[in-house]
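Every protein chain of the complex appears in place save one, which is left out.
Each chain gets a letter, A, B and C, in the order it is written, and its residues are counted from 1.
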Amino acid sequence: MIQFAGVSKSYDTDVVLKDITFTIDKGEFAYITGPSGVGKTTLLKLVYCAERPDEGAIVVAGWDLKKIKQGTIPYLRRNVGIVFQDFRLLPNKTVFDNVALALRIHDMHPQEIKEHVGEVLKEVRLKHKENILPQHLSGGEQQRVVIARAMVSKPTVFLADEPTGNLDVETSRTIMNLFRQINTRGTTVLIATHSEALYHGTGRRVLFLRDAQIEKEIVG
Amino acid sequence: MIQFAGVSKSYDTDVVLKDITFTIDKGEFAYITGPSGVGKTTLLKLVYCAERPDEGAIVVAGWDLKKIKQGTIPYLRRNVGIVFQDFRLLPNKTVFDNVALALRIHDMHPQEIKEHVGEVLKEVRLKHKENILPQHLSGGEQQRVVIARAMVSKPTVFLADEPTGNLDVETSRTIMNLFRQINTRGTTVLIATHSEALYHGTGRRVLFLRDAQIEKEIVG
Amino acid sequence: MRIFLFAAETALKSVWHEKWINLLTVLSISIGLLIISAFVTITQNLDSVLKRWSKDFGLVVYLKDGLTSGEESTLRDYFMHDTDVISVKYVSREQAFEELRQTMGEQSSVLEGFESNPLPPSFELTLKSELLTPSNVERKASEIQHLNGVDEVQYGEKWLSSLSTLANIMKVVAVFLGGAIYIAIAFITYSTIKIFFYRRKDEIETLKLLGATRTFIRLPFILEGLFIGVLAGVVSSLGLFGTYSLLLNKISAFLPSISIVMVPLPLRAYIPAPLAGALMSFLGSFVAVGTIRY
Partner (left out) sequence: MRIFLFAAETALKSVWHEKWINLLTVLSISIGLLIISAFVTITQNLDSVLKRWSKDFGLVVYLKDGLTSGEESTLRDYFMHDTDVISVKYVSREQAFEELRQTMGEQSSVLEGFESNPLPPSFELTLKSELLTPSNVERKASEIQHLNGVDEVQYGEKWLSSLSTLANIMKVVAVFLGGAIYIAIAFITYSTIKIFFYRRKDEIETLKLLGATRTFIRLPFILEGLFIGVLAGVVSSLGLFGTYSLLLNKISAFLPSISIVMVPLPLRAYIPAPLAGALMSFLGSFVAVGTIRY
């Protein structure tokens, strides 16, 4: 589902990723970890085409990102659900509208949108806050809205960047259970995190980034 | 240094804090913890006067916040360093200028500002990124800029809201060491976090929030 | 269709949200359109003045002394059949004297000293307005001068020449000014929409990351630009109508002759100007959002 072959990426003279090669199969559930500033977010950005690699080939859900056309990128992204590390909620839209936006982009019927959004807000336990603006939510609540928005369009690939940075242990567990459910439905899940607690004891693949390379790969 | 006496706070009909009473002495180092959305951030906001209590009295660094005048609030805040959960970095200013702003507000001489900012950026290991805009930093790096800005003016009270949510274990440790240093200089430190790892084994006071109240108080 | 509705909703929200800039933009464009309309109106009025005055400045053909009525009617027939001449008026000696008396007004007592009427009879000719350039009139005058029985031909060459020059200059200025203003209108909308675009840069970035197509992102902005243009057109049309009516009323109150000279506002002629403005505005917003890259 996600294939990196000899991928390198620098910002100016700053080498962030160097000759990265790995494959994540359809239906897999994997982690990327490493210290702050190592390039976890950059790696995810390469997957959804927000950054382009300097070298190497990337294939996502059948699309060869080297050859993908500008006009096709939106259709790739509609197959990818993303939990952004910096949330990216629209400040002038309510929780409901923020989540609904992902479905509006899919040109879904308003009635259907309403049902789907209501459902997913229940799953992240925020149904009671649906008419509130994001800035009136706690940090953890905002993070859960982002998760809801990433899930609601039932993507084939699910990327989560530090999805529990603002969540307590208990809420984290609920959210991770959600991710597992999504995975069971056949969605490929890739999570970037610095938190050992998240992958420890899960029995899933964990890729360790250090000094621009995949230092090691373990089973969590 | 920080005294809450019978403080209550609601948003609309939503009771967030109810009859909270506690005291944190000058030079103390304490934690507030609790699940997502319990009111940790709200409690800190009450300290720096970004929210007003519905009931009860708050005294911070000698100022009675019930009687404080609008025009005096800036002078209170200059004595309080804050690590915001949502960072609040100015997107059109470089890392250096963002940190320098805290000192410009204090009307410090430009030469002095340069020295102080350089020093504190070294402490959070971001000296090499000082001319970069915040959006070109990783999540963890942004968080460290916020920490630097809160420290640079040498406040008497230091508040940190989820200061390591985006940081790996190693970097977290460095940052917590910094906080301890600040505390050693006599600054009162209050940290809000959901992460047990942060307070576990420190031997400091930890206040547990649950259901709008201080459920218990332990030594970490 | 759904995407269009959603875009319209977003555009209207933005119109309201950014009402001050939008107001400023609409007013700027309206003023531009008003200037164009005012210029067209003034030029038209000048044309009308020119046509009316052409009567006063028509040719006056003084006849020789002692023509028979047969000779006079030969001349009249000649003028009647000349296709350049649109009206022929015979002024007898007596009428001429009466007219002079009226022209002199308060000083007409002077004329009481006359024993016999010294004025000759004349024909007053009006030429087709197309011919009312100084050179044409001059040519015509010398042509008539050579006819039998004609003593002298008079016409107001000086005024005619400066007025027709003025009218021509106005027309050229109108074309250039109009062009400049239309470009300015496109530019004003361009910059307003560009401002909105920059302001919502973060939002657009998020939309792109969520898989929105270019059309989805662009449509609200283009609709907003179109809306601004149409609104400005309506405002300028109303403004023009109001100003013109007011002016006509107020001025004619103490300068009654003005209403004879001023042409009524042909509403039909003032719809194209605002419409072109809306189009330019649309164009401006279209260019402003033209470059979305993924």
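Here is the rule we go by: a contact is a pair of C-beta atoms (placed from the backbone, for glycine too) under 8 Å apart; a residue touches a chain by one contact, two chains touch by 3 or more.
Since this is a predicted model, take the numbers as computed values, not measurements.
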Study note, to complete from the structure: Across the complex, visible chains touched by the hidden chain are B, C
Practice item. Specify the residue from the set B:K26, B:K66, B:R88 or B:K122 that touches the hidden chain. Key: B:R88
Exercise for review: Return the single residue from B:G6, B:P74 or B:G186 that touches the missing chain.
Suggested key: B:P74
Review point. With respect to the chain omitted from the figure, which of C:L12, C:I31, C:V150 or C:L279 is a touching residue?
Key: C:I31
**Study point:** Per the touch definition above, residue among C:L12, C:A38, C:L119 or C:V234 touching the missing chain
**Key:** C:L119
Practice item. Touching the hidden chain in the full complex, which residues of subunit B are there? Just list them. Key: 48-50, 70-71, 73-78, 80, 82, 84, 88, 90, 92, 101-102, 104-107, 109-110, 149
Practice item. Over the whole complex, note the residues of subunit C touching the chain we left out. Key: 18, 20-21, 23-25, 27-28, 31, 100, 106-107, 109-110, 112-116, 118-119, 154, 162, 165-166, 169, 188, 191-192, 194-195, 199, 250, 254-255
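The working rule: only the chains that are shown with their structure count from here on.
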Point to revise | Central chain (distance from its CA mean to the mean of all protein CA atoms) | key: A
**Study point:** Computed distance of Cα centres, subunit B from subunit A, in Å
**Key:** 29
Exercise for review: For subunit C, jot down the residues that touch at least 2 other chains.
Suggested key: none
Exercise for review: Please list all residues of subunit A that touch 2 or more other chains.
Suggested key: none
